[in-house]
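Every protein chain except one is present and positioned as in the full complex.
So, chain A:
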């Protein structure tokens, strides 16, 4: 009975989802989640009720939609929340349910999210949990390749990968990834150069126009200075005078330790 009610609600949700009526979707989703808490067969209780499989399937589908929805409304926090709630359906009860078509897509999205947020450690943790077949899946593979490029510093490959995204939902993250890449480059340039000419900086940071570059500097790096046609990184200002390594002293100490050790023995 409850199940029916939830399914009807879900149908309404799906209708709104197709219509891209995201506000309605969010409302309905919130109600759905509350309704789901009534099912005792769902995680974390996993009670073996007669309708368990149906309920689990329904719940999984709801959460899968929730994840996709969160991508569509570009809400990373919601994505994380929903993904964690969805995860037990894949890991804990995966063996009891028919595999979901969406599974790899969503896992890949999650990997991408981690990459965007620069949470590389968690990215690899997730990766370790995947089976060999999963790694073959194009969605997953895409994310893995991206990560490799990212690590190698082949940023242009990362940016071109946007075109090869396996699913439309990936685009959102790919955009974000471009920004992440830019941040990385900015960080490196800051360390590497005292200043760059605006032209060089624009190329380096992969902007198409100077205007974009100036806006970017204004928003993200207000400490940079744009002067005389070049961008001056405040390296001289912030770099504390590098402490000289007291090598001579260290050598002397080590030698005396060695001598004394020899004497003791």
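Keep in mind that, in the parts below, contacts are C-beta pairs under 8 Å (C-beta built on N, C-alpha and C of every residue); 3 or more make two chains touch, one makes a residue touch a chain; residues count from 1.
Here is the rule we go by: contacts and distances are computed from a predicted model.
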item	value
Per UniProt record, name of the chain withheld from view ["Radical S-adenosyl methionine domain-containing protein", "Autophagy protein 5", "26S proteasome non-ATPase regulatory subunit 1 homolog" or "low-specificity L-threonine aldolase"]	"26S proteasome non-ATPase regulatory subunit 1 homolog"
Options A:20, A:48, A:228 or A:247, residue touching the unrepresented chain	A:48
Chain not shown: contacting residue from A:21, A:61, A:80 or A:225	A:80
On chain A, residues whose C-beta touches the chain left out of the figure	30, 33-34, 37, 43-46, 48, 52-53, 77, 80-88, 91-93, 95-96
